[in-house]
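Have a look at the structure below before the remarks.
Only one protein chain is missing; all other protein chains are in place.
Chain nomenclature is as follows: A, B and C, assigned in order of appearance, with residue numbering initiated at 1 for each chain independently.
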């Protein structure tokens, strides 16, 4: 650790979580403090893995500087964005399309030079006041036509921004009309920014749309014994490439990823897989649920962040398929990959052990990345999600108890039924029993809190004010969050790692990713550059009465 | 012409050359003025093309800021430098080798990836005080050995810098010794900087050395009906490439160029050519003379700078060989190349005609480039050479009258005799007569002055002071000189074109070169950038008593 | 190819914008508001707007960018955002303690029709605005104009809310610097200060968005124009507004409100525009131009003359904001470069005619479009390739596909850092621009030169 930070130890209150919580709340107006008190929780894991309730997926209070974005961002930016061959047209003023243009580092690798790849493009109807007054359907229709004429895509998706709902444009009607006219798939999302309380609403809307309009359009059954979908892996910094490599080596057939290095065609065919793997529970569990209901595909929660988590996840998959050869290949792959991981881990641990990290980000990463920090001996002093729900914190066991509020109720829950022709049972009740006995539960997720030590602070939708306070109190060696938080944290002399975009690093998934992450954290928490925060005259401001010439 | 310069016309005295000359001399101390008066000549071409005598190739007066360099520069830098496959080792302190490293823009194109090319390298013995005290032969010997061990060249040349002569190193003995030891050609030049009065002495020494040690070593006779050498063309900015292209198209076989895009092997074989063409009379006539004496190769002066000069020169060559087919091909080439030249010339002339140029440079360029300026209607108001001799100004007719002073006497005149075995008559006395009748005189050069208008100032070894004065008096539209002069001239608001290195332009030789030059001069004398010399407050410094807001 | 679907053939588009060369008003308003000392910009709309603007500004400056949001929900969209804004104002003053909250609207609140003036009045009535604190606002509907319009509107907001006249005029000039970088604003202040002129510059983002690393984070950095100075702008003898689009509105408003006359000039990018700026300052203030500035001017001119051979006849494609492009185009033309493809996304009638006027002596057809986009620019380039691209980071995709060097200029620059610290305005800025252009062109020449014509001296 740098010299400067070494001299600034955590405040004594850091050892007393209640005192910390009090300090976080004391400047807030009463109503704010009351609300935030329910979102700042001192963790306590019970004997049955029970954890305290945390309020989450609720509105951010106006005026609070939040990490959160909007529904459009969750729908267009997160879920649909990483698919290369759908022309995504933002219907609205220019800004929303502009800001979500290439800013998320979702990597994609077309299958060849003629394969469609629209990810480098930003398409917008650039709505003007004329459309606000007279309606934007005509311009939208024309925009779709122009996109089709120039690009000849397989599919066009329309994303509504705030004013669209208000002025009453029926984007779905336009989509249907143009679908018919052009003979390609055209579908729309009513993902106006004001819906819901965060990006999370957008994820749900995206899940609904993609399930309704795309999944199941192509019944071709691929070759492959072990067919899987990977859900909630967005290929930031190439994570999905690394996972794809592992799957291939293990003999697993990846039908589709929702959505990283993904293609429209993969989605249409995804219902032919035999298992859904969920990485980011928050953003994608809806599709998994609906696919199970409609097509009979079970899902399991896996995690490829962290070397042991990766090994564990691969073993889970092998266990699910109950195939000895697969299990053997999985073990081979793990045995091949782990020595390099162990070597770097051991080396890096000597320099990182005992250092303190905080993570406030997303809907799954704040949980998954704790694993990597622990692997190099670092301590998580506090963590929280930006837009997750209670089940992501406390585990799916609390699902039945979650009160659906007005904001969530606005987001449509699709009514899905088993497909009369295509529903297929993948796994027998007996097998489910067998698996449960080995500890593999389908459709399950324990959430973040169960894995965090008692007394750590779990904070939902953390504010800028709380972030600053926490840094002042804990003097962490590193903080993980997003770009908006980055430089305020670094200005306090604390290295900050983005876990949305990884800054410019990655991949961090799976084994090679773990190595990359260990090295990255080692670089950050042990860098020379943090030693120079004070100039010599700030360290030693005194002036000799008369300068003594040597 | 730019607005600013438009308003500054030449001083009235510019129309009176005597007054100008007086102004140039008036600040000089008497002795200096007396000497300079003999080097600043008002041209007057007599009916028999006689011109006034100009003092040249004499010492520069100490303290005068001159354009001139030294003997080493003329020998190593100019003549030997452009040959790619000789390892040129500078024997002396590091500077001389360093400054002559890649600074002359002699281009070279090896015949393939394994062909030798040492032109990008600088080799030096980096003489230290130890060698000054105890002698440098041992270090030189070792340096040659190291060069040989690392590079395995065909030939190594040694160039002596100032201290070498003084401390008495026998570089020629070392060369002979190492030649014997290594079995490759090793030869040395006693080209200490203090010899002679300018680079010119270095040219002579280089001519002697290359003739003595290299020319004639390989008697292989090449294919080709019309075999020529091109002398005094240094391939600045690719000039020689352009000329080579023309030669090839005309069916001429170029045996060697002294020295541009040249190779050691070409030199060894150059005595097998049937005609020597001299571009730069000053730097290379010695070799031509010696080759004629020893091997019987006649020489003619040609000039590939300027489109008509190029056509004329090609026709001269064809005339020499008295071959109808060659003459026809030459005409074909000229007819093919001229239309493009004419087109650009006519266009450029509309913008350049009547503008004024001055040229002070080198030993031939100040003459040759007048042709190009005239082709676009520009006027030469003054010109002069940096290191030429009287014959370069007044024509070779004055050669018998040139007084050899102490400085020139120091440079060895080789005693050359016809080679008993290899001397071959190329051209009969009858043919010489025939050619003379058509106006083609062998071994002849009329010099610069005969082609300049009466009343123009011809200035030898111009000084910085005189340059400034001339600009002040004549307000030329462009000045041509070298890098040392460039920015002082430009600071006076006058564009300056380097004719040593062409700045970064070229080729300017032959037809395509002429086009390049027309365009370049057009760019320079008509550029917008010279319009901005005065800021608005310099043009209109007055202040309104009170600013009037619009 | 990164932009593999961009065809050579230009088909007219009337509805679809592809790869925009602009973004929306609120981000410009947020940027402008950051140029007030101790001011927290506030986005009255959905959370996403604020998040997007903060993210984009943060990526461009690699600096903290703080702003509040009214966090609209579906309910606010139906019933209006008054409650949200009142609550936000209350919370912000309590928690973050700014001196000013500068509210800008969004397409959402504009479509709803929230009356911000009235909401602010209500906040004041309800004592939600502490004594000595201020809430100001600008209407910045995203569906009108562009980020430049938003900047202009927020600067006008500063005049609307603060400028005051008591009839006396002080010997002082207001400068509205235009939508330029913090380093440019610093440079403008330095130039005026070197001329010995007393000025108030607003907004002023220097030392806000190019602040030092000190190991201590401060939500409100040292920089920014103070409220006291904003109030005093009404008593200045005149206003020099740089950039017609970004600064003209505020300057004219100030004239109307406080009778402070104004000169509206081009952004001082390049020799001639800087000449005009300095000469105007000189004449207004009745001062002499100091040697230091004459020397800077001469240095810029020195590079223009000495390196002219590299500029002459080199073609360029430009994208950016109108105020910048006008001066930049003039600058390129002044060194005999040929800017032949020029787009801005920001609509405006005068842009195309002004560019046509500036480039009228360029001996090459010039494509220019005010409501263009980078897709169109790319198509033009495919049809008529150029030697150089100048524009924001999104141009790098064109640069790579077409193998043309790119000089990064404008907004946003997301992948390099120089724009944060080094001005492109004034003579020094001109030197930097020419250095960048030369580096780009000469690097390319070095890369592509055959070995025999690889140059040591350039």
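Basically, a contact is a pair of C-beta atoms (placed from the backbone, for glycine too) under 8 Å apart; a residue touches a chain by one contact, two chains touch by 3 or more.
Quick caveat: nothing in here was measured; it's all calculated off a predicted structure.
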| item | value |
| --- | --- |
| Chains shown that the absent chain touches, full complex | A, B, C |
| Selected from B:37, B:61, B:338 or B:442 as touching the chain missing from the view | B:61 |
| Residue, one of B:17, B:81 or B:193, that touches the chain absent here | B:193 |
| Residue, one of B:19, B:132, B:182 or B:414, that touches the chain absent here | B:132 |
| Touch list for chain B against the chain that is not drawn | 4, 27-29, 32, 59-73, 89, 92-103, 113, 116-118, 120-129, 131-132, 139-143, 145-147, 149-151, 161-163, 165-167, 192-198, 406-407, 410, 464-465, 468, 482-484, 486-493, 533-534 |
| Those residues of chain C which, in the complete complex, touch the missing chain | 1-2, 59, 62-63, 207, 210-214, 222, 291, 294-299, 301-307, 393-394, 396-397, 400, 414-418, 421-422, 428, 431-432, 434-435, 438-439, 442, 446-447, 451, 454-458 |
| Residues of chain A (touch criterion as defined above) contacting the omitted chain | 102-103, 105, 107-109, 237-238, 261, 487, 490, 495, 501, 503-505, 520, 523-524, 527-530, 532-533, 535-537, 543-544, 547, 549-550 |
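As a convention for this text, only the chains that are shown with their structure count from here on.
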| item | value |
| --- | --- |
| Which of A-C and B-C has more C-beta contact pairs | A-C |
| Inter-centroid spacing, chain C versus chain B (mean Cα positions, whole Å) | 53 |
| Rounded Å distance, chain A centre to chain C centre (Cα mean) | 34 |
